[in-house]
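This view holds just a subset of the chains, kept in their places.
The chains carry the letters A and B, assigned in the order they are written, with residues numbered from 1 in each.
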Amino acid sequence: SKMPCKLLNLCEYETHKLVRIQSVRLGSLKWTFNGVILMFICIMMLWNKEYQEHDYVVSSVTAKVKGVALTSLPDVGDIVWDVVDYSEPSQGKNSFFVVTNVIVTKKQRQGKCPENIKIIVGIVCHVPHTIIQMLLSLSGVQTGACVKFDVTRKTCEVSAWCPIETKKKPPKPALLASAENFTVLIKNNIRFPNFNFMRRNILPEMTESYLKRCQFNRHTDPSCPIFRLGDIVKEAKENFSEMAVEGGVIGIQIKWDCNLDGFLRNCQPKYSFRRLDEKESNRTLYPGLNFRFARYQTEKGVEERTLFKAFGIRFDVMVFGKAGKFSIIQLIIFIGSTLSYYALVSVIQPFLFNLFQMQN
Amino acid sequence: SKMPCKLLNLCEYETHKLVRIQSVRLGSLKWTFNGVILMFICIMMLWNKEYQEHDYVVSSVTAKVKGVALTSLPDVGDIVWDVVDYSEPSQGKNSFFVVTNVIVTKKQRQGKCPENIKIIVGIVCHVPHTIIQMLLSLSGVQTGACVKFDVTRKTCEVSAWCPIETKKKPPKPALLASAENFTVLIKNNIRFPNFNFMRRNILPEMTESYLKRCQFNRHTDPSCPIFRLGDIVKEAKENFSEMAVEGGVIGIQIKWDCNLDGFLRNCQPKYSFRRLDEKESNRTLYPGLNFRFARYQTEKGVEERTLFKAFGIRFDVMVFGKAGKFSIIQLIIFIGSTLSYYALVSVIQPFLFNLFQMQN
């Protein structure tokens, strides 16, 4: 029964032959050395929370805008704008849009009319339907005819909603510049699916009466979920009345940097604001933000529409966050990775000590 | 040529001096010891799939709601609501909204009228436009005048869409409570970009006839992509008819936990449902979910609108998932991390064996 034992190397035990040197100096040096490495590894681990596994946030946002504005349009008169008029319903989106400026074209009907002269500079009629025209945003499909635009000039005739929208530049100052005083309540509900942890940005300690009068302020009230639009824009280092003219995009960033470990538990939203589109209008194509929408009606059997070119500020609520939680696996892997540094050290040490002894 | 050889330490080979001890006991103990560690590391690796690299899901969702409801409004009569009336077009969003309750204000026109008395309790007229008023959701811009609201009371006059919406509380029971029986088909197409792997929640084995009659059920049919709204709400442990009154937000969570390795390949969606907003209305500001929208029309040259305050349930489709796939790099790193435990053990072993031998 000796043979299999020998073959499988089961009966032998090998160990390194050690040399024991009696030296207070070398002994304490060794321990200092090891202590320093241990400390370094521990600090690195705690600082970067290398003992944690991570999960990314899943979020749901609801925004509710409040406010009323009064505008005086030259050919229309006083108009009151409430939330229904100036803001798209914002259910289900991570963003909401507030109209700050508008060009209205009334009583458009399907028909044929001369193309707006300002748009088609440099383009001759009868040119077939090409890509370049598309990019120039022609208002209709060319019929091929050339008709009078005004007393002196002719332009291509188009099949379109007539009359064609004329003004190109938005009014300045913006018609709804008072939207600065509107407020928005943002409800944000987050979840870390792997940890089965959820939280809201309306914190449990907030009472209803607090929520009724609070307003977000970086310094005095940094956790109130109600924001004045003007404050948001100011925090993004922009000027509301300037931005209101052509519109733009503002990012409302909610950052959840959560530590879910025991008594270090901490999971609070942090708000920050930033302009997302290019500010300088001369550096970009189609500066600002605008879109067209229409209200349709039938007048004596003929369909009409009122065309709105709405300029405004879109607020994108961007939620990002990471949660960390203690994980034994992560810890084992991290320690495993650093242990080898000890091994490295035990290889280097003899050389260092030789050096050390030579000097003495 | 001996010099460079010596300098560069190329001619020497150092190895540890080993002591070979003949002992069946120690030999087998050593092997048991190492075997246990190896097993532990292997189990840990397989359990946590540490040999895999990961990728996060990219998803696209389409939802299609079906159903018709009949309501009897006191001053309007019987009205049929089909999907066009009660649901916003849900293209491109990860959520869809179903109206379950509604307050209608007909024939609003731009003008001046007394503010609704219930809203402005505690606020005197002539107060300049302040933030507090904003939060209280005034319906218009104050003109500064004080006018008769009813026989006994006066309120501030406002420029607004008149008459002003009066009712504040939604009807109970909800007008469209029968939305419980509506169904929704959710198409979800996912992708793991790094692995170039895509999949749909309509599985290849599902036939058209199956899809025409199937309905999601946790126990009997857990992979059918057609959901009855009432079932979704019930799965989220809520009561549909209660929730329908003030509205709310329900999360439809689709979890893709995919293993893309060979014969362990598994990538099936798992559905779960949860209420996302705060349930108890007394614990939150603006409970439930509602928004206003209007239909505009021109009556004898004057613009009118019908204002709808729509309460409803928003269903947020939240897709999250992770895919794992074998990666040689991950495996090498993991083994590297754990190998050092062996090194640690080989340091500890002699001490343990000394202990062991002393006892014998």
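Criterion: a residue touches a chain if its C-beta (ideal position, glycine included) is under 8 Å from a C-beta of that chain, and two chains touch if they have at least 3 such contacts.
Since the structure is predicted, the reported quantities are computational estimates derived from the model, not experimental observations.
Asker: Tell me, please, the full copy count of this complex, given that what is shown in place amounts to 2 chains.
Answerer: Altogether, the complex is made of 3 copies.
One rule holds for everything that comes next: only the chains that are shown with their structure count from here on.
Asker: Enter the angle, 0 to 180° in steps of 5, of the rotation superposing CA atoms of subunit A on those of subunit B.
Answerer: Here the rotation carrying subunit A onto subunit B measures out at 120 degrees.
Asker: Report the residues of subunit B in contact with subunit A in the complex, numbered from low to high.
Answerer: 16-24, 26-31, 44, 48, 50, 56, 88, 90, 93-97, 110, 129, 131-132, 134-135, 137-141, 159-161, 249, 251, 253, 255, 276-278, 282-286, 289, 291-294, 296-298, 305, 307, 314, 316, 318, 320, 334, 336-341, 343-344, 349-350, 353
Asker: Once bound in the complex, which stretches of subunit A touch subunit B?
Answerer: Listed in rising order, the residues are 5, 9-17, 56, 58, 60, 62, 64, 66-70, 78-80, 82-85, 89-93, 181-183, 185, 187, 189, 193, 200, 202, 208, 211-213, 215, 226, 228, 295, 297, 299, 304, 329, 332-334, 336-337, 339-340, 342-343.
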